[in-house]
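Apart from one protein chain that is not included, each protein chain of the complex appears where it belongs.
Chain naming follows the written order as A and B, and within any one chain the residues start at number 1.
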Amino acid sequence: MATTHTRAAARLMLAPSVIMLLAWMIIPLSMTLYFSFLRYNLLMPGMETWAGIENYQYFLTDPAFFAALGNTLMLVGGVLLITIVGGTLIALLLDQPIWGQGVVRLLVIAPFFVMPTVSALVWKNMLMHPANGLFAWIAQTFGFQAVDWLGAMPLLSIILIVAWQWLPFATLIILTALQSLDQEQKEAAEMDGAGPFAIFLAITLPHLSRALTVVVLIQTIFLLSVFAEILVTTNGGPGVASTNIAFLVYAQALLQFDVGTASAGGVVAVILANIVAIFLIRIVGKNLDR
Amino acid sequence: MGSITLEKVAKKFGDVDVIHGVDLEVKEGEFVVFVGPSGCGKSTLLRLIAGLEDISGGTLRIDGKDATGLPPAKRGLAMVFQSYALYPHMSVYKNIAFPLKMAGMDKAAIDAKVRAAAKVLNLTDYLDRRPGQLSGGQRQRVAIGRAIVREPAAFLFDEPLSNLDAALRVNMRLEISELHNTLKTTMIYVTHDQVEAMTMADKIVVLSAGRIEQVGSPLELYNHPRNLFVAGFIGSPKMNLIEGPLAAAKDAKTIGVRPEHIHLSRTEGDWTGTVRVAEHLGSDTFLHVQVEGAGQITARAPGEFTVRHGDAVRLTPDPAHLYRFDADGNALQ
Partner (left out) sequence: MARATTTRHRVVVTAAAWTVGFLLFFPILWTFLTSFKSEATAVQIPPAFLFFDWTWENYVEVNVRSDYFRFAMNSVVIAVGSVLLGLLIAIPAAWSMAFAPTKHTKDILMWMLSTKMLPPVGVLVPLYLLFRDWGLLDTRTGLVVVMMLINLPIIVWMLYTYFKEIPGEILEASRMDGATLGKEIVFVLAPMAAPGIASTLLLNVILAWNEAFWTLNLTAAKAAPLTAFIASYSSPEGLFWAKLSAASMMAIAPILVLGWFSQKQLVRGLTFGAVK
């Protein structure tokens, strides 16, 4: 239904968003790239000199970088594990005939809509506090020692907090996919003598594979950039025990004012994210063709 | 007002030629029907005239003026879509009033015109309803009302009756024909149903694979088809087309004779055959006969002609209505 008239109008109407997003991508990114080759400290402005790849060498050989990289991977991996497994189990549960299903869904969905700073502080103080927190009280009631979650196991604690926030997302996506599974397939398998576990492995899981892949990819994109929860609970510490790449870059830019190194770190973060993005775009693209 | 001329109009989608250089003249006040099988390009041609698709080549003239590059709003035409395309969030009144509102007419004038159109189409009681609350036939009338109210140079109908059930279709056919008699506006009507074409048209344009096969009045196409395609398309049941020895005997590659032009007898006739299926309708009898050297032939007998499966029967084609076609499919004189 497109004619020359509608096509001309279409180009005009698309232009603002394309131009803005293009500017949003290109200008800051090229600046980051440029800065990454400079020795640039915000405390001594006007004294920037060319550094070549020095910033990259410094950043990539800094032990803090390796710690941060490891933490990033563990954070992403840990949250993915909890949300995928937990999300699948909860989705399977919610797919059953339940009284009050609507309300249960609301309860399960809620954590996703809580702002990250609130989640983090609530968990840090009222739940995980080693003296007065709820977990401490529960542990003591059962005769165990109270655990200093954020002090002794900072990364694990943050993984738990972030997983709590993202579990609803994974559950919702997987539940949506589950509910599109046609019952007849399962019934046919039952008539063929398959038990519930076999049905799950042979029919349900393959059907869910697309949804699971999407959850993994989308969550990974966002999890690579976890920031607020770290800022508000441990500030990356103790030391760099709970610092991820995003926090490391932030610390160097806005705490140490080392723009050059922070920019190199930023470029590294972008490359990491791009690798994941390529896979995600391909899947989404395939879906658009449907 | 209302003459439309197509000069070598062509349409490409990508690299594919969908309409091949079509020439056509529609006179003021004519009821022209574009007819043809699915995919022949009739709807595309209509959309080209409406301005909803770009013309790839050739010229379109409306009332003598070049309209090839004009957007739809400026062509002065009105279209009734197959799905009616009513505005679901507006009442019937607002649907019909919409084009007048777009033209900037004042409220009082709009009101008068909407109510007049509603009266003609029996919609006055439904003016406050939404399309979702109307039946198929009523929705169609609203679509027509929306078109009438614009007083266009010509109406364009894109298979408007396809979504209606059979009984309603017959009624709406009559209503549209009466509308044409009343308004006397040019109407271009697209359908795949040749009965609609035959009964409603002043002029029929038969299309196949993006080309015009023949243009003429219904009876012209019925009595003097120019080629095999038109001969087989117009007329229900279809004309019998026979090749082989029977055709060669008449000096042609193919001969054609309509079922209603075959004389049936149990005893005498040119061709011999065995009845495969006999359909007794009371008003007519249709026989599907296996004829030696010709294959399966359909023949019609007026009234009741009592035969059964397996009976022998004789057929005589009326020589005045026997058509001959050459190897290219064109009619021979």
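Convention: a residue touches a chain if its C-beta (ideal position, glycine included) is under 8 Å from a C-beta of that chain, and two chains touch if they have at least 3 such contacts.
All of these numbers come straight from a predicted model, not from anything done at the bench.
Although one chain is omitted from the display, it touches the following shown chains in the full assembly: A, B.
Across the entire complex, the residue among B:2, B:99 or B:273 in touch with the chain not shown is B:99.
Among A:51, A:67, A:158 or A:172, the one in contact with the hidden chain is A:172.
If you put the hidden chain back, the residue from A:84, A:127 or A:241 that touches it is A:127.
Note on the undisplayed chain: of the listed residues A:64, A:221 or A:241, the one touching it is A:221. The residue touching the chain not shown here, chosen from A:16, A:46, A:63 or A:195, is A:16. The omitted chain makes contact with subunit A at the following residues, 1-2, 6-7, 9-14, 16-18, 20-21, 24-25, 27-29, 31-32, 35, 90, 93-94, 96-101, 103-119, 121-127, 131-132, 134, 136-137, 141, 164, 167-169, 172-173, 176-177, 180, 183, 187, 210-211, 214-215, 218, 221, 224-225, 227-228, 231-233, 245-246, 249-250, 253-254, 259, 262-263, 265-267, 269-270, 272-274, 276-277, 280-281, 283-285, 287-289. Where subunit B meets the missing chain, the touching residues are 50-52, 71-73, 77-79, 81, 83, 85-89, 98-99, 102-103, 146, 150.
We take it that only the chains that are shown with their structure count from here on.
In terms of their C-alpha centroids, the spacing between subunit A and subunit B amounts to 60 Å.
Taken together, the subunit B residues at the contact with subunit A in this complex read 51-54, 69, 71.
Residues of subunit A that touch subunit B in their complex: 1, 3-5.
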